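Every protein chain but one is kept in place in this view of the complex.
As written, the chains take the letters A and B, and residue 1 is the first residue of each chain.
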Amino acid sequence: MTLEAAGFWVVAAVLLASSLAVVLTPNLFHAVLYLAAALVATGVVFLLLDSPFLFAVQLLLYAVGVMTIVVFAIMLTERLVGERITQTSRDLLNGAVVATGVFVGIAGFLIRASPSPPRPPLVADTTPALGRALVGPFAVTFELLALLLVVALLGALYFARTDE
Amino acid sequence: MSLTAYLTLAALVFAIGLFGVLTRRNAIGILLGIELMLNAVNINLVAFARFHGDLLGLVFTLFTIAITVAEVALGLAIVIVIFRVRRTVEADRLDLLRG
Partner (left out) sequence: MDANVWLPVLVLGLPFASFVLLAVVAPLRRAGGAAGAVSIAAIAPAFLVAVLVWGEGLGSEATWSWIPADEGPTATVGLLVDPLSNAMLVLVTLVSLLVQIYSLAYLHDERPASLGRYYTFQSLFAFSMLGLVLSPSFIQMFVFWELVGLCSYLLIGYWYTRPTAARAAVKAFWITKLGDLGFVIGIVMLWSATGTFEFRALFAKAQEHALAIEGLGTIMFLVYLGAVGKSAQFPLHVWLPDAMEGPTPVSALIHAATMVTAGVFMVTRAQPLFVLVPAVLALIGWVGAFTALLAATMACVESDIKRVLAYSTVSQLGYMMAAAGAGAPYASFLHLLTHGLFKALLFLAAGAVIHAVGTNDIFRMGGLFRAMPQTGVVFIVGTLALAGLPPLAGFFSKEAILAGVWEADMTGPFLMLALTALLTAFYMFRVVFVAFFGRAPAAGHPHEPSWTMRGPLWVLAALTVLVGIRLAIGSVGEHHGPGWLPPLSVAAALGGIVLAWAAYQRGALDPGRLAATFPFSVVDVLARRRYGLDALYAGLYRSFILGFSRLIGWIDRYLVDGLLNFLSAWTLRGGDLLRRIQSGHAQDYVYGVAFGVLLLLIWSQWWPR
């Protein structure tokens, strides 16, 4: 068992466990913390796939940024409602059946797919290539993204501002 | 590890996220489920990029992450507005569009 395989199994276990915790825990705040764990685990999966830059982005932008926003939202709503928000679930069985069905459907593809190609050797670090792609062929997309973020920011501001 | 392993992992996370979206009563909880599903998609993209030696998957992931952040920000802002107006974030009670 290589180091990579061992790492994969560990990360997979952590990711699945934290994901399940996100959707099952009754405490919303805990769910957010479990989501942070799941996001970090995802970042580690990126690392295992030789993408350290994406790992960094995942940690910085996603795990930290999203977490901050969600925590703020929870605290804000809790403050407004004046009580702790607990969350309950509904129709657990139906949800489980449908989710399992979708998983089985995808798994069917994976089983019937042609045997996966062997992992090619890493040619070079992907980060410089990624950087070049962002300012080269994807420059316009990149800028549009920046625009989108600004619009999202303004939108969020508009929605969240108190009246008058 | 083979590509199939990574894809299976992603599929499992996706299914869990879907389960969360379907079952959570709290709007914020539903958003968390959506985050999980998007993450699963990102894993798929990166895995394909690595195993096929294609940079495109990584670029796409980067964009997805950024867009997701925007989506979360807006989604939560909407949740807060809904909360202000309806005094609840329970998805079951947000049924103004009932036919």
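We adopt the following convention: a contact is a pair of C-beta atoms (placed from the backbone, for glycine too) under 8 Å apart; a residue touches a chain by one contact, two chains touch by 3 or more.
Predicted, not measured: the structure shown is a model, and the values here were computed from it.
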Worksheet item: Which of the visible chains would the unseen chain be in contact with across the whole complex?
Response: A, B
Worksheet item: Which one, B:3, B:18 or B:89, makes contact with the chain that was left out?
Response: B:18
Fill in: Interface with the undisplayed chain - residues on chain B
18, 21-22, 30, 91-92, 94-99
Worksheet entry | Interface with the undisplayed chain - residues on chain A | 94, 98-99, 101-102, 105-106, 108-109, 112
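Here is the rule we use: only the chains that are shown with their structure count from here on.
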Worksheet entry | Residues on chain B engaged by chain A in the complex (per definition of touch) | 1-9, 11-20, 22-26, 28-29, 31-33, 35-36, 39, 42-43, 46-47, 49-53, 55, 58-59, 61-63, 65-74, 76-81, 83-84, 87, 89, 92
Worksheet item: So in the complex, which bits of chain A are touching chain B?
Response: 4-5, 8, 12, 15-16, 19-20, 22-23, 28, 31-32, 35, 38-39, 42, 45-46, 48-51, 53-54, 57-58, 61-62, 65-66, 69-70, 72-74, 76-77, 80-81, 85, 87-92, 94-96, 98-100, 102-103, 106-107, 110, 113, 116-117, 119-120, 123, 126, 129-130, 133-134, 138, 141, 145, 148-149, 151-153, 155-160
